[in-house]
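Only one protein chain is missing from this complex, and each of the others stays in its spot.
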Amino acid sequence: MSPSILFVLIVALSVLAFQLGKTRAIAMVGGQRRIRDLHSLPGHYGLLTAMWCGLPALVVFLTWVLLQDAVITRLVIAQLPAASQALPDAQLGLLLNDLRNVVAGDVPPEMVAPETRVAAAQYAQSRDIAELALTAIVISIGIVGMLWVRAKIRPDLRARNSYERVIEILLFGCSAVAVFTTLGIVLSIVFEAFRFFSIVPVTEFVFGTNWSPQMAIRADQVGSSGAFGAVPLFAGTLLISFIAMIVAVPIGLFSAIYLAEYAPIKVRKYVKPLLEVLAGVPTVVYGFFAVTTVGPALRVAGEAMGLPVAGESALAAGLVMGIMIIPFVSSLSDDMITAVPQSLRDGAYALGATRSETIRQVVLRAALPGVVGGVLLAISRAIGETMIVVMAAGLSANLTANPLEAVTTVTVQIVTLLVGDQEFDSPKTLAAFALGLILFLVTLLLNVIALYVVRKYREQYE
Amino acid sequence: MNQTAIIKPVPEGTRTIGDVTVPEPVFSCRDVDVFYGDKHAIKKVNIDIGRKQVLAMIGPSGCGKSTFLRCLNRMNDTIVGARVEGLIELDGQDIHEKRQDVVQLRARVGMVFQKPNPFPKSIYENVAYGPRIHGLAGDRAELDEIVNLSLRRAGLWEEVKDRLNQPGTSLSGGQQQRLCIARAIAVNPEVILMDEPCSALDPIATARIEDLIDELRESYAICIVTHSMQQAARVSQRTAYFHLGDLIEVGETNKIFTNPQAKLTEDYITGRFG
Partner (left out) sequence: MNSTNDLPVKSAEETQALVRKSLARRYRAEKRFRAYGAAAVLSGIGFVIFLFGTILSQGASVFRQSYVQLTVTYDAEVIDPSGARNLDELVTADYQALIRAAMRERFPEVEGRPNLRELYGVVSSAASLELQQRVVADPSIIGSRETLWVLADDTVDMLLKDKVRRSAPEDERRLSDQQIGWIDALVADGSLKLRFNAAFLSNGDSRDPEQAGVRGALIGSALTLLITLSLSFPIGVGAAIYLEEFAPRNRITDIIEVNINNLAAVPSIVFGLLGLAMFIALFGLPRSAPLAGGLVLTLLTLPTIIIASRAALKAVPPSIREAALGMGASRLQMVMHHVIPLATPGMLTGAIIGMARALGESAPLLMIGMVAFVVDIPRSFVDPATALPVQVFLWSDLPERGFVERTSGAIIVLLLFLMVMNATAVILRNKFEKRW
């Protein structure tokens, strides 16, 4: 039975269980008019029954579906001739791909090797057996659960409490997803990164100044010295982030100040959302803007001044990224500025300070930790930004501080290394995970510091 | 003394009981109205504020005494939708006049707020802030002298002289409030406005501030809004009673408290409402 039909069946069984539990509870006390004798509402007994019927069945169902393919594949591989089993992973992958195509009917069986054809038949057979077994197991789990609760129903069974307990556990599960996500990120990245570091030493990766991962494609050159020095990527990332901050921080901060302290309420009401439009524009749009408009404009301007500007320059990417980050800086600064209590402003005004003196020397001074936190978050954003740099910064790993040259960044290299066909073992692919690990750690560090600073700041004025 | 030359005539039809005028006033207010949007917060108030004396403003909550106080150094300018009408003269000069500069006005009329609001700076910088922005000190030594003197006059010097570089917020509530007074004095103002300066303080700290007000009276005109009638009786020479935006009665403090003329004043003072 196909998984989707089975799923519908589980749901239907649960609905049945609900009715069963409900009527059973009513029957226990002798009819609808005596339900006061029940500890909980009849519906709660129904819900409890439905839960014990559906939930375990669903859990088994989902785990099974998730693992089925991997398990069967392993079984099929074990059945393959020894010669095929000894194949390198890459070729084994191709074989499995053929096999799947045959099973799915995308490729006629006569087009593949005979042993693959046999394996495909095995695969199809195992899958049919597995699905049959799954159907039997899931349905019986559901029925057993349903009957078990039904047998337990007594007027004094605390159905509502049990049911609510389960709901609470489910809700806890929802919030635990966030933790599992982090765990998943850490585990998957760290695992692959460590495989990379077993090929390329950490020190070489972190301190090496030569980045040319393409060389390593050739099997005999795996881990050849100097190919995986990530310093040029770090430098490029920092250069572009720095340019972005030079654009975003003054404009963002000053617009926040102007809108919070100077602009009439009406102006603020319309201009603030207008600036925030910049935050809602997808980054790929900024990337396109950088490539088709800002890049060429910079080159023309450079030619006019006699400066050589590369087609894909750090300056173009940084400028556009800065524009993207303006609303981020301005709305965070705005929050921080408006959090400064009016009494401090009054204190300064009462001493005869002008508006700008009050803002510069009292308001900003008070809001400084918050603003710094906001800027740290913005930097973390700039470092992790991908599409703009992928489209506008280029691929050449130059170690330069000249914003008119092309540089590459950590995120650009991750994308370049991973987009397209790949095997999971080449150092080239694994290098992307090592870069991802660095990126994750650096942005995490920035975020933790920034969130801490901002929280301390908010507490101060609460 | 030729009083007619100095006292500004009070418009006819004023309903305030008692003598609203004083000789040689530092402030004289005539027919002052304040509106917050549509709300008429202060209605045709006439009052003079005398030199080297303390004027207490009392009245039930929301009667407009703080609002009136904020008119005197134009702090109401900072509130969106607030409008002040009528004549307020500081040393015979209209404070709403075009060439009257609000910065200069506030340098002459200092203010202390309900809640102590030291800047997030060191104690020294808090006091030095006013002199710095107004360019009152020629060099560092002079600034040190101003800070020293202001803290002395605020009675805070002995307590903080060893920790001038610590943040102002590290002080206790009463000390913070005296720091705010020192900050106001440092600009060398002519008038000090105090908006319930003790309402956030404990009784001991309150007593210190009251002593301080009494000392400061020798050099400054002081205008204090207070919720406590005892405080008004202790520190002030004149008292004004506000009620729902009207100035009901003005007079010498002991007279107001012993023999109020208006029924409303009497009810308030004897604790019938408020």
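As written, the chains take the letters A and B, and residue 1 is the first residue of each chain.
The rule is short, and it goes like this: a residue touches a chain if its C-beta (ideal position, glycine included) is under 8 Å from a C-beta of that chain, and two chains touch if they have at least 3 such contacts.
Model, not experiment: these values are computed from the prediction.
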| item | value |
| --- | --- |
| Options B:K115, B:H134 or B:R238, residue touching the unrepresented chain | B:H134 |
| Of A:T182, A:T209 or A:S343, the residue in touch with the unshown chain | A:T182 |
| Residue among A:A27, A:I129 or A:V284 that touches the chain left out of view | A:V284 |
| Which of A:I383, A:V407 or A:A431 contacts the chain that the document leaves out | A:I383 |
| Those residues of subunit B which, in the complete complex, touch the missing chain | 101, 103-104, 107-108, 133-136, 142, 145-146, 149, 152-153, 155, 157-158, 187-188, 190, 215-216, 218-219 |
| Residue ranges of subunit A at the interface with the undisplayed chain | 66, 69-70, 73, 160-161, 164, 167-168, 170-179, 181-182, 184-185, 188-189, 191-192, 250-255, 257-259, 261-263, 271, 274-275, 277-278, 280-289, 291-293, 323, 326-327, 330, 352, 354-357, 359-360, 377, 380-381, 383-387, 390-391, 411, 414-415, 418-419, 424, 432-433, 436, 439-440, 443-444, 447-448, 451 |
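We adopt the following convention: only the chains that are shown with their structure count from here on.
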| item | value |
| --- | --- |
| Of all residues in subunit A, those that touch subunit B in their complex | 265, 341, 343-354, 357, 361-362, 365-366 |
| Of all residues in subunit B, those that touch subunit A in their complex | 73, 75, 78, 80, 103-107, 110-111, 113, 115, 117-121, 129-130, 133-134, 180, 183-184, 187, 193 |
